[in-house]
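Yeah, one chain of the complex is gone here, protein chain that is, but the others are all in their spots.
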Amino acid sequence: MFLKHTIRAVGAASVLMAGTAMAETITIATVNNGDMIRMQGLTDDFTKKTGIDVEWVTLEENVLRQRVTTDISTKGGAFDIMTIGMYETPIWGANGWLVPLDDLPESYDVEDILPAMRDGLSHDGTLYAAPFYGESSMLMYRTDLMEKAGLTMPEEPTWEFIREAARKMTDREHGINGICLRGKAGWGEGGAVITVVANSFGARWFDMDWNAQFDTPEWKEALTFFVDMMNESGPEGYATNGFNENLSLFQQGKCGMWMDATVAASFVTNPKDSTVADKVGFAMAPHKEGVSKKANWLWAWALAIPAGTQKEDAAKKFIEWATSKDYLALVASKEGWANVPPGTRKSLYENPEYGNIPFAQMTLKSILAADPKHCCEKPVPYTGIQFVAIPEFAGIATEVSQEFSAVYAGQQSVDEALAKAQALTNDAMEAAGYR
Amino acid sequence: MARAVKTRRKALNTALAWAVGVLIFFPILWVVVLSFKTEGDAIKTPLEVLTAPWTVESYGVVQERSDYVKHFFNSVVISVGSTLLGLLVAVPAAWSMAFVPSKRTKDILMWMLSTKMLPAVGVLYPIYLLFIQLGLLDTRLGLVVVLMLINLPIIVWMLYTYFREIPGEILEAARMDGAGLREEILYVLTPMAVPGMASTVLLNVILAWNEAFWTLNLTAAKAGPLTAFIASYSSPEGLFYAKLSAASTMAIAPILILGWFSQKQLVRGLTFGAVK
Partner (left out) sequence: MATRHSRSAARLMMAPAVILLLGWMLVPLTMTLWFSFRKYLPLRGGDLGWVGFENYVRFVKSASFWPSVQATMTLVVGVLVITVVVGILLALLLDQPMWGQGVVRILVIAPFFVMPTVSALVWKNLMLDPINGFFGHLARSLGLQPVDWLSQASMPSIIMIVSWEWLPFATLILLTAFQSLDSEQLEAAEMDGAGPVARFFYIMVPHLARAITVVILIQTIFLLSIFAEIFVTTGGAFGTKTLTYLIYQRVLESQNVGLGSAGGVYAIILANIVAIFLMRIVGKNLDA
């Protein structure tokens, strides 16, 4: 009770201050995903509470990365808050480029943030970015097609089962593809998917001495399996399909199964956009029989403050607002619980109203199954699951995934692609001084 | 008889030319069509798209999400500003090249054009650092200067070719009458060069309007023109064809309309004096 009053009083005071002093304006760079666009629409609530104005720079993911990385590494100061991912945060934090978020008020309840998310956004135990939404990967499937194929989806399917089910569901005459997976070049697109698939076949990117591992039988098996399965039951031209293309296919009822980000669940079950909203089931990301790691990745889009900004306090206030429990409640009151940014707070999953949503528990289970410190069956010298948290990774993995996409498009063989990936990765690691 | 053949040929030419014209224009037409459909309708087959109801829904969404007016205004300031500034620098240079040519004039011209071949990506870091030092980051002034420099060679070259067409005797006559250099440029040369300058201005406004690397990478919230506006619609989650189409239409419509209205000047501008 007392706390509530204080907050209200502080809130009122800051509104007063803003009214009398100056209206501060912060600039935020963000990605053009649905949850962020919703946040943009709710900015007025923040401005009303704090008197701080917000200017948005909304960019497509690749452009955003290029833009914020240039700005932060040159200390350009164009932005007061940057939307960055789990890949950038530990690297930038280690460079001292981000303002540590270690003095968040008690009401914010840092402990409520899922531990995996907190770990992934920290360096040396210090939190450098607050998760706006978090995700793992899981399997989404069409319950009606599954039934038609005479199969029941286990909660933890194996890849062998998935391949079989995909073959049975495929009905090219009617435009139904048994399985849709990303094949698009780019480390965050097809690169992420093939990496977790490989993880679930027991492969890894590097051994403990930073030697590339594309010449191992695990990688060969994983890539061969992936290509064969997609050729049997995947959509035409999957080599250029990313998250968005697959989402669109699934929503139009053209996929039997789709393994992708858990956040996709709210899109495919939304009757406004999805023609199959009431026929979607969820299962854990698959794994190869006998391998303990599943194809679960872990990712968060998070808000961080570049060190050196003049408006650190205002920026912090915004982060506290946008990643708070209150923000979740605000979105829920306007758009319903299904549209709340998921995957960041324990309390959300304890909330019975949210727990009723069909995909909530599977999302939580998938996030909990992902361990960014131990991606793979074999030991690795890096953190990150579908990425390796070193600065060189984005460049290397984009080139590697371009080689793989060429396989998906039928332009080279699995062996050729793996050999090229092996050579270019070792070469880049040498250039960076690892080997 | 001959007349009939002529008419038939004309009809054939007309049909063929229109077919080709529509074919070339088709992608733009399709963008405009899709921009007036709902997201759900926009991905249907062409026939279904055409019969689906028309709506301005997507324009509303785009307007709500991004501040079109601000980006539009920035685009205007940057493209017009850089062109005018470029003109200011280029007119004297082109004048001296055209009327007081030396052995090296052609080399200088070619050298100027070759500066345009520097790969912009390679110098992003140096320029970015420079912009931070000079406090030009995310300012319209900074972009005006950069785009002026990028297009300066084209402006100089175009003006040079127009000026060269002006008979030197007229200038000499003016000089005999006691006109100074300034009068010569202001009262004799400029009026004669107005059409050429108009073409130059037009072409460079278009080039500056469409420049997408520097305008995107050197701006944030304040100075971002329409190229930055479009960057937030390229591949969001879910269906996006209608929104992308609406945003694209909004980004290209102003320059398309300007281009169409000033077609004649532009055509002359595009010829670079290569053809008389």
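Chains here go by letter, A and B, matching the order in which they are written, and residues are numbered from 1 within each.
Going forward, contacts are C-beta pairs under 8 Å (C-beta built on N, C-alpha and C of every residue); 3 or more make two chains touch, one makes a residue touch a chain.
Because the structure is predicted, anything quoted here is derived from the model rather than measured.
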Hidden partner chain, touching residue among A:N211, A:T224, A:T240 or A:Q361: A:T240
Residue, one of A:T25, A:T47 or A:T70, that touches the chain absent here: A:T70
Candidates B:A17, B:V56 or B:A173 - the one touching the absent chain: B:A17
Positions on chain A contacted by the hidden chain, ascending: 62, 66, 69-70, 73-74, 91, 95, 185-186, 235-237, 239-240, 245, 248-249, 254, 391-392, 394-396, 398-399, 402, 405-406, 408-409, 411, 420, 423-424, 427-428, 431-432
Residues from chain B at the interface with the omitted partner, ascending: 9-10, 13-14, 16-18, 20-22, 24-25, 27-28, 30-31, 34, 43, 45-46, 89-90, 92-93, 95-97, 99-100, 102, 106, 108, 110, 112-127, 129-130, 149, 152-154, 156, 181, 206, 209-210, 212-213, 226-227, 230-231, 233-234, 241, 244-245, 248, 251-252, 255-256, 259-260, 263, 266-268, 270-272, 274-276
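The working rule: only the chains that are shown with their structure count from here on.
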Centre-to-centre distance between chain B and chain A (centres being mean Cα positions), rounded to whole Å: 39
Residue ranges of chain B touching chain A (in the complex, touch as defined): 39-40, 43, 64-66, 124-125, 128-129, 131-132, 137-138, 216-217, 220-222, 224, 228, 231-240
Footprint of chain B on chain A - complex, ascending: 27, 29, 32-34, 37, 40-41, 55-61, 63, 66-67, 70-71, 74-79, 242-244, 247-248, 251-252, 267, 273
